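Missing here is one protein chain; the remaining ones are kept as they sit in the complex.
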Amino acid sequence: MSFVIGGKTINSRLFVGTGKLPSYEMIKDIIREAQIDVVTVAVRRAHRGGERENILDYIPKETIIMVNTSGARDYKEAVKIALIGRELTNSNWIKVEIEADTKYLLPDNEETIKACEILVKEGFNVFPYISPDLIVAKKLEDIGVSAVMPLGSPIGTNKGLVAKELLKAIINEIKIPVIVDAGIGRPSHAAEAMELGAEACLINTAIATAKDPIKMAKAFKMAIDAGRLAYEVGVLKEKEYADASSPLTGFLRGV
Amino acid sequence: MSFVIGGKTINSRLFVGTGKLPSYEMIKDIIREAQIDVVTVAVRRAHRGGERENILDYIPKETIIMVNTSGARDYKEAVKIALIGRELTNSNWIKVEIEADTKYLLPDNEETIKACEILVKEGFNVFPYISPDLIVAKKLEDIGVSAVMPLGSPIGTNKGLVAKELLKAIINEIKIPVIVDAGIGRPSHAAEAMELGAEACLINTAIATAKDPIKMAKAFKMAIDAGRLAYEVGVLKEKEYADASSPLTGFLRGV
Amino acid sequence: MSFVIGGKTINSRLFVGTGKLPSYEMIKDIIREAQIDVVTVAVRRAHRGGERENILDYIPKETIIMVNTSGARDYKEAVKIALIGRELTNSNWIKVEIEADTKYLLPDNEETIKACEILVKEGFNVFPYISPDLIVAKKLEDIGVSAVMPLGSPIGTNKGLVAKELLKAIINEIKIPVIVDAGIGRPSHAAEAMELGAEACLINTAIATAKDPIKMAKAFKMAIDAGRLAYEVGVLKEKEYADASSPLTGFLRGV
Partner (left out) sequence: MSFVIGGKTINSRLFVGTGKLPSYEMIKDIIREAQIDVVTVAVRRAHRGGERENILDYIPKETIIMVNTSGARDYKEAVKIALIGRELTNSNWIKVEIEADTKYLLPDNEETIKACEILVKEGFNVFPYISPDLIVAKKLEDIGVSAVMPLGSPIGTNKGLVAKELLKAIINEIKIPVIVDAGIGRPSHAAEAMELGAEACLINTAIATAKDPIKMAKAFKMAIDAGRLAYEVGVLKEKEYADASSPLTGFLRGV
């Protein structure tokens, strides 16, 4: 089930956020135990030299780092963070996350489009975090981003796919991959996203704040693989009436 | 993640129906590939001698057979089928399925209670298929059944957990295992049932009518294990407001 | 929009419970302001003579009293309460409510069937409160009850139609009226029940515990009439794709 994204062939459709984990040490364990290929790292946690603990020291070399612009409030800040992040990490995978709102942490789609235009030209593989809006997704596809990352629900709410119909429209109408980001609280939510045809899921809070983040990461990994496999086989449609599982057809009468 | 049910220790929380699979040959493959411990078999498909193909020849000896009374229209027929089934299969695991309705194939809870009372006394491990009704589940628990099997939605509809609130009440209020049976159409539905605390899921139509039943069985197996693992770790609650994943806190301003 | 139920022609599809209202005095106001034709009354609140306040004194003569057996724990108690209730109220409309469970207050369908068999023979117009189970509804129809009253969700939870698919099956498959009872917390829930084809709704907690029960009763009355009217006109189906509301078709290009 390997697939190509951002110019790389990877196996794991579970992307994991690192920012909220109880310890940096745990990052290694999660990557190993849940077979993770891609992690996101907020720029402020990555730094060269100095004495502060550096999150980059805990990420295996073969793991792809998606640098996160979280904290940026407009496109200029996002671009600036992206450039710093690339220098610090040597990764050109950038998650564009621009939040004007401090309560629901909803992304600013308009500023995000502007940042993506610049970052694509700067040679990044760009992964914008967006509100579920097909028109925005199409514009980003035209700009040349590597994937779009619509939210399932607001960050940290664990509500799952609260705008499923709008998400489906994006998945059905654009050709680049869709990675569902934010708000996925349970493995079943992630499986549902994959059954709809998402290419991957990015999970942060639901793993990081679980009682046992490593086990929860494994649970998400299995659910995501399950949902993807079902999608590839072909998800069955709902029916109004039941079909008999095992009709008796006179068996008993003949006994 | 092994557990005890019906007096046996088993590993797989995915139970599979055999009645609608494209071929009996496939049963073996599914049991092997999806690591299945329990299958259901309708009595009319199991028989001794004669020239008709016998489904029992395709089930490995270590696999537990849950005999299904499907086709029974009242408690007397169910008891009769159960007794015949035990003789044919040497299994005393009986799924009590009594349907008065031929459109939605909904179970007759009242007749089911009567059948269970008799079958428990006859020494069976009894697994009643029921409409999601806590009062009925409690009565069955008192009677001494091995588990209750409330429907997720009507048989073959693939609608998932259409009465989730009523199912939750059953899971929360009785002590015997709850196995969700019928209507589960996608791995995400099964994961959701497990996250609520179901002990296992019984899948029939959604595997049997998939384009590739073996792969779909594997997808369900992973989703069920994922949901169970999340349940054991502790499923996170929904929140109204977001928590910041990666607050910038002045990082950029300091650059 | 008048209709016949329990042998009487009535206008209002909103039935109201009286047991939890802040004062008996308010019953009159609600009946008048929200144009109510049927109220339920728990037997213990109705009595002849004595000094305790009698709820019956607050119910206008033209209002139909549906006596409620709530508090009954089995069919014998329900029958006893029904007989006492008829004597006290002179009404032979009986709501059969039998609860074995004290947490969710879910009805005992099996005992309810037994009570209804007896009460129909005793000449009552019988309105059983049930868990949403089509097989039970059919049995009650055969027995000769006046309507079935499946719960929307557990009493007092305000969750609305938590088992909508099971409710739809009942409405579609039986010929006697379906009155949705319990758990309806908002006017939109009641409208939804009516759009599905319910004949009426019985509301108790959501009106009685509102800050202004009279206004809330009026809100439910409008919503129920709205839902019914939409049902009669014909509720529109969902579509996957949009139809253009107002296509421009070259207008602007011609300007």
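Chains here go by letter, A, B and C, matching the order in which they are written, and residues are numbered from 1 within each.
In this section, contacts are C-beta pairs under 8 Å (C-beta built on N, C-alpha and C of every residue); 3 or more make two chains touch, one makes a residue touch a chain.
What you see is a predicted model; the values in this text were computed from it and never measured.
For the chain that does not appear, the touching partners among the shown chains are A, C.
Although one chain is not drawn, the whole complex shows that of C:Leu56, C:Ile84 or C:Ile176 it is C:Ile84 that touches it. Taking the whole complex into account, chain C touches the unshown chain at residues 17, 19-20, 42-45, 68, 70-72, 77, 80-81, 84, 97, 103-106, 154-159, 182, 185-189, 191-192, 195, 204-206, 209-212, 215-216, 218-223, 225-227, 229-230, 232-249, 251-252, 255. Listed for chain A, the residues touching the missing chain in the whole complex are 100-101, 103-104, 106-110, 113, 131-136, 138-139, 153-154, 159, 162-166, 169, 173.
Everything below uses one rule, namely that only the chains that are shown with their structure count from here on.
Centroid distances from chain C, each centroid being the mean of CA atoms, peak for A.
Centre-to-centre separation between chain A and chain B, using Cα means, comes to 32 Å.
Chain B and chain C have CA centres that are 34 Å apart.
If you average the CA atoms of chain A and of chain C, the two centres end up 46 Å from each other. For chain A, no residue reaches two or more other chains under the stated contact definition.
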